[in-house]
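One structure is given here, and the rest of the page talks about it.
Partial complex: the chains shown occupy the same locations as in the complete assembly.
Order of writing sets the labels: A and B. Residues in every chain begin at 1.
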Amino acid sequence: MVDWVAEREADSAASAEASPSEQLLLVLDGFEGPLDMLLALGRDQKVDLTRISILELADQYLAFVAEARKVRLELAADYLVMAAWLAYLKSRLLLPEPEGEEPSGEDMAAALAFQLQRLEAMKGAAAQLFARPRLGIAVHSRGAPEDLDLRRKSVYEVTLFDLLRAYGQQRARKDAGVLHIAPVRLYSMEEAVRRLSSLLGHMPDWATLASFLPGGEGGGLLTRSALAAHFAATLELAKSGRVELRQEGAFAPLYVRGRRQGGRDGDISEETHSHD
Amino acid sequence: MIKEVTDAPEAEARIGRLRLLEALLFASADPLDEETLAGRVGPEVGVLLEELRAHYAPRGVNLVRTGGGWAFRTAVDLAPELRREEEVSRKLSRAAIETLAIVAYHQPVTRAEIESIRGVATSKGTLDLLMEHGWIRPGKRRETPGRPLTWITTDHFLDHFGLETLRDLPSVDDLRAAGLLDSRPVLLGLGTTGDDSALGADDEA
C-alpha cells in the first residue's frame, strides 16, 4: 500500500472499515483531477517543489494506478492518460536520449514540475485571497444606503449576467426535451483490452502496437488516449500472460503477439509494471 | 473628538469601544437601540453615543436618535443637494430581458423572428420600452415581402453592459461552457432554487 493513501485515511474515521476500493474512492474524491493528485503526492516528498523528484512522483502515481486497477476501480480517463504519460516520461528519463526533434526527458520533467508549481501557486493565491477581510463578512458597507442614484442613467437594473442567463435559459427551454450529453472523447483501457483481445486471435505473429490502433478519426486527444489505452492494455495482458511484448531498443516500435503454447523466445523482454 | 485621559490603556479601550459603536451603527440596516448596543460595547454606551453625536454634529453625516434607536443619517440641510431620483430603479421584466438578449444575439432581427424564437407573442410595449431605454433601435427594413422592420442594439447597450463590441458577447458555446445554458428544466421564477442546486452540484464535482 502506498503510504500517503494510509495517511489520508487516518484523517477520516469513516474509512477505517472501508474496503481497499472504497478507500481509493475516498482518496480520489478529494482530488480535482490527476494534476491535483500529483501535486498532493509531490507535497508528500516534503521538499521544495522546485527540487521535487519527478521520477519518484511518477513511481508513486503509477503505484496508485496499479493499486486502483488491482481492486478493479474504474479510473477516469484523465487519470489513465496521466499514467501513460508518466510511464513514457519515466522511460525517457531512465534510458539514453534518442536523436530527434522531441523534447528531452529533462525538458518534459521540467515542464511537469512547472505545471505543478503553477497549480500550487494558484492554490496558495486562492487561499490568500479568501483569507482577506471580505466585504459582507469581515468588512461592511453602509447598512442603510440612501439610494441617491447618482450614476445610473437607466432606471432599470439589469446586469450582463441577467442578460446572458436569460438568453441561456431561453435557449435551453427551446432545446427542452432533448438531453445533450457530450460524448467522452477518450479511449478507455477497458475498450482497448477488449479490442486487443479480439484482434490478437487474428494475428499469428509479431505486429507493432501501432497497427492495432483504431483509425485516425477524432484525432488529437482521442488518438493520444487510444495509444495510451492500448499501451496500458498490452501491459495488462502481458501481466496476465495473454500476450508477449518485444522491443528492439528504447523508442523502437513495440511488438505484440498472442502468447504461444510453447516456452518463450529468448529475445523477448517482458515489460511489466507490477508493484509488489 | 477623543478626550485626553490620563490612564493610557483605559483611553485605548475607550477608543476601541467608540470605534466599534461607530462601525455597528454604520453597518446596521435599521436603527439600533441602546440595549442592543450596550450588549456589544458595554454599559457606558449612553456616554459614548453622546460623544459620537457631538463629533458628527457639524459633519455631512449625523448620528440621530430615531424612534427607540440610533442611526447615522446624511445631514438634513444637505437634502436639497442629495435629492433622490424620483424613479426608484425597477427590475426589468423577464420578457424584456429575453427580448433584449434575442435582439443582441440575432440582430438584425424582426419582431416576427423574435416571436418565433421566444415562442410567444411580443407585446409592442416591450420593444418600445427597450427603445425608450436606448438599448435597441430600428435597423434596416428586411427586403422580403412586407419589408418588415428589423431591430438592432445601440452603442448605449454596449456601454450599459460593459462590452466593447458585439463580438465580445459570449457565444452559445461559451454560455454552455460557463454553465449559463443549462439543459435541465428551468423553473421560471424560481431562480434562487435553481442556483442553490447548481451550487450543490458544483460542490460534489
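Rule of thumb we're sticking to: a contact is a pair of C-beta atoms (placed from the backbone, for glycine too) under 8 Å apart; a residue touches a chain by one contact, two chains touch by 3 or more.
The structure displayed is predicted, hence computed values, not measured ones.
**Student:** For the full complex in this file, how many of each chain are there?
**Tutor:** A x1, B x2
Methods note: only the chains that are shown with their structure count from here on.
**Student:** Approximately how many whole Å separate the CA-defined centres of chain A and chain B?
**Tutor:** That gives a centre separation of 42 Å.
**Student:** Going by the contact rule set out above, which residues of chain A touch chain B in the complex?
**Tutor:** For this pair, the touching residues of chain A are 140-144, 146-149, 152-160, 162-176, 178-180.
**Student:** Enumerate the contact residues on chain B facing chain A in the complex.
**Tutor:** 23, 26-30, 71-74, 82, 84-85, 87-92, 94, 97-98, 100-102, 104-105, 117-119, 133-134, 160-163, 170, 172, 175-176, 180-186
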